[in-house]
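Notes for the one structure printed next.
A protein chain is absent from this complex, but the other protein chains hold their places.
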Amino acid sequence: MESSRPTAILLIACPDRPGIVSEVSHFLYENSGNIVDVDQHVDPGENQFFMRLEWEVAGFGISREDIAQAFAPLAEKFEMDWKLHFSDVKPKVAIFVTRDNHCIYDLLSRQESGELPMEVPLIISNREDLKPAADRFGIPFHLFPITKETKQAQEKKEIDLLNDHGVETVVLARYMQILSSQMVDAFPNRIINIHHSFLPAFPGAKPYHSAWKRGVKIIGATSHYVTEDLDEGPIIAQGVTQVSHRDSVKDFIRKGRDLEQTVLSRGVWLHLKRRTLVHANRTVVFG
Amino acid sequence: MESSRPTAILLIACPDRPGIVSEVSHFLYENSGNIVDVDQHVDPGENQFFMRLEWEVAGFGISREDIAQAFAPLAEKFEMDWKLHFSDVKPKVAIFVTRDNHCIYDLLSRQESGELPMEVPLIISNREDLKPAADRFGIPFHLFPITKETKQAQEKKEIDLLNDHGVETVVLARYMQILSSQMVDAFPNRIINIHHSFLPAFPGAKPYHSAWKRGVKIIGATSHYVTEDLDEGPIIAQGVTQVSHRDSVKDFIRKGRDLEQTVLSRGVWLHLKRRTLVHANRTVVFG
Amino acid sequence: MESSRPTAILLIACPDRPGIVSEVSHFLYENSGNIVDVDQHVDPGENQFFMRLEWEVAGFGISREDIAQAFAPLAEKFEMDWKLHFSDVKPKVAIFVTRDNHCIYDLLSRQESGELPMEVPLIISNREDLKPAADRFGIPFHLFPITKETKQAQEKKEIDLLNDHGVETVVLARYMQILSSQMVDAFPNRIINIHHSFLPAFPGAKPYHSAWKRGVKIIGATSHYVTEDLDEGPIIAQGVTQVSHRDSVKDFIRKGRDLEQTVLSRGVWLHLKRRTLVHANRTVVFG
Partner (left out) sequence: MESSRPTAILLIACPDRPGIVSEVSHFLYENSGNIVDVDQHVDPGENQFFMRLEWEVAGFGISREDIAQAFAPLAEKFEMDWKLHFSDVKPKVAIFVTRDNHCIYDLLSRQESGELPMEVPLIISNREDLKPAADRFGIPFHLFPITKETKQAQEKKEIDLLNDHGVETVVLARYMQILSSQMVDAFPNRIINIHHSFLPAFPGAKPYHSAWKRGVKIIGATSHYVTEDLDEGPIIAQGVTQVSHRDSVKDFIRKGRDLEQTVLSRGVWLHLKRRTLVHANRTVVFG
């Protein structure tokens, strides 16, 4: 579906100074980089510079193994926080679920169609409900029941399992457990959650019930990176839809499912396409 | 613009019981009511019934002066909370402003075009900034500077002034003062405010700054009836628009203005067209 | 997910006359009907009356077998075009696909979760591409390759197969063949299609390419009943999303998929919940 020609993707964040764009574009130009996409952003309040560069690997003057080393001096000069990715390397993604099936089916159908460039080596759940969904797609399903007492130990096992599989990113597809700090720390800015409200409205449990009680006329969903503070992480994508007094809580839940799966998949797509940068608990999304 | 044939509008709220629709529609039928619009809603959780009926005054079997009396027995039987309005009676509306001009211009241009069926006998402000706007439309502008010390006394004078002019409804068009309970109590469910966020997110002051800091991807505006609890009143209408990391707080404010004026005018329109009912701090909007 | 208590659903369309609401509500009232939902609409231009009534089967004064007969005199009096459904009868739905997998996965996951009350006895396609998707859900997959020469004969076989399975409704989930009149006539207002544009903009083939070329800033999708005239059938639901000059045709296609699956599933839901009525090539959607 996407171009089959592999690209290199460079994500840069650094203090804003004159000359960054000039020198970075010169680096690519002198190495005959065929630029596919470039986007940049300056946050004047934070005096922070952000950039995303994508160029074709083929024809570039530096072999893919040597790009990082060649770029390092420039990165050092401008004190860059930077990462280099290649579009033909599909990251391994673990999906966590509990009971609701819509987000996982949406993710897996997009993976199958090629829209989401990822491998899904395993699905983890605290309940058995969605084992059939995992089975349908032939993906190993690992059950980790969680209680207050077992949470730390179970999460520890989960982290080991994720590491064993070389998992880079975790997607919480309506996973109804709060992660402890050990899990969050193990995957910094690499755990994506879907919250079923328009954050920061209605954080926590049962947002649709709260929204109905408040009498809102629009409901929403939010995909975000998971941080220590529940529902406080950097927002990647949000979506909304209209509701009215005719809609019951059940209708809110039904309409919300459309948002949840779309907004989560969009967040995951942006992450996998290396289009997100996090700074000061906010995202720059090169969408 | 709208039909020039006057209509009677009946708004009903009562405990839900079998037979309400049957008897109310029979009342209209036997008096040859030419129904223009009918809408109803049952809230099963609250066991509450809501209805809006609109029919032509011309040809109705009961003269407009006698409709209320003729309907009273039915209303009593079903313990209705009800109101009767006539579409050709334009309510008097006072507009409160402070500094921002967009909402008042939008309201007045819609009044001039006939979209908003209201008279605006006066504009009240705590600052002089928008006197020129009032002058442009030839509407008396009353200045009531407010300090902590003078608020009670000034509001008292405002209430007297509003009553002298026969004002039915008050619209806070970006009025940057919190009303005290004496004002709220004087116009129950008849003061409409615009809050520049997607409530309940970002209540209180400077919502765009808070929204920017939180890194949201969508901003909103909310028109609502004013109650004692600031920003907690029944929501009439909400609107949203997309933002990105490219948008500064100033951009949030600029984009938000579009929402504010549209959402406030929509709330006022619904109110003036007698399409709103309030129950348990929620609105039924027969939109 | 939905209430397990079965309901009767009555859909009515007839010329508007005084007394319809009064008599219909009386019919339910005198038989102790516990109304769950009622909605009505009058189209003054067409002088047409539409109504949807839903009430609990349990406790109703007439047994479900006898309701139709009991209601017939009233229907005759007002010249009603009417249908009676029961919520616990799940219609059989056939899904037609070609290559794109997103709509069928979305439909099947919603069927599995109980959101869409239907049985899917078979999937039909003109290509083999999506057989694996059908297999994942254990649904028989029938291949009917279509050429200009074979279309009539193949469609005839399809109709026979659909009838053999007692199929009530056909969903075209990105089925890339135009149906001939024999198929359309066999399922009047019971074939639902998703068109990947905001109709009536960009009918026909390759709408995303046309939209990109025209430089639109918003794209859409439309679910509609299929009629003889391609892309001209009554619209059930529409959705839109923003695009910019940054989006290529591929981006249009990717963003459009979100709309297509959501808008198609919404159209199917409305149809299965008996919330749609068709008159003069327009739908009344009791949403």
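Note that the chains are named A, B and C in the order they appear, and that numbering of residues resets to 1 at the start of each chain.
Keep this in mind: contacts are C-beta pairs under 8 Å (C-beta built on N, C-alpha and C of every residue); 3 or more make two chains touch, one makes a residue touch a chain.
Only a predicted model underlies this, so the values are computations on that prediction, with no experimental measurement involved.
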The complex has one chain that is not drawn here; which of the drawn chains does it touch?
A, B, C
Residue of A:Ser32, A:Asn163 or A:Gln182 touching the missing chain in the full complex:
A:Ser32
Which residue from C:Gly33, C:Pro234 or C:Gly256 sits in contact with the chain not drawn here?
C:Pro234
Please give every residue of subunit B in contact with the chain that is not shown.
1-2, 100-102, 105-106, 108-110, 112-113, 115, 133, 136-137, 246, 250, 254, 257-258, 262, 265-266, 287
If the missing chain were put back, which residues of subunit C would it touch?
41, 43-45, 50, 198-202, 213-218, 220, 234-240, 244-246, 248, 281-285, 287
Subunit A positions in touch with the non-displayed chain are 18-19, 21-22, 25-26, 28-29, 32-38, 40, 42, 44, 242
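As a convention for this text, only the chains that are shown with their structure count from here on.
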Label of the chain whose CA centroid is most distant from the centroid of subunit B
A
Chain centre separation in whole Å, for subunit C relative to subunit A (CA means):
34
For the pair subunit A and subunit B, the C-alpha centroid-to-centroid distance in angstrom is 41
Which residues belonging to subunit A are in contact with no fewer than two other chains?
246, 287
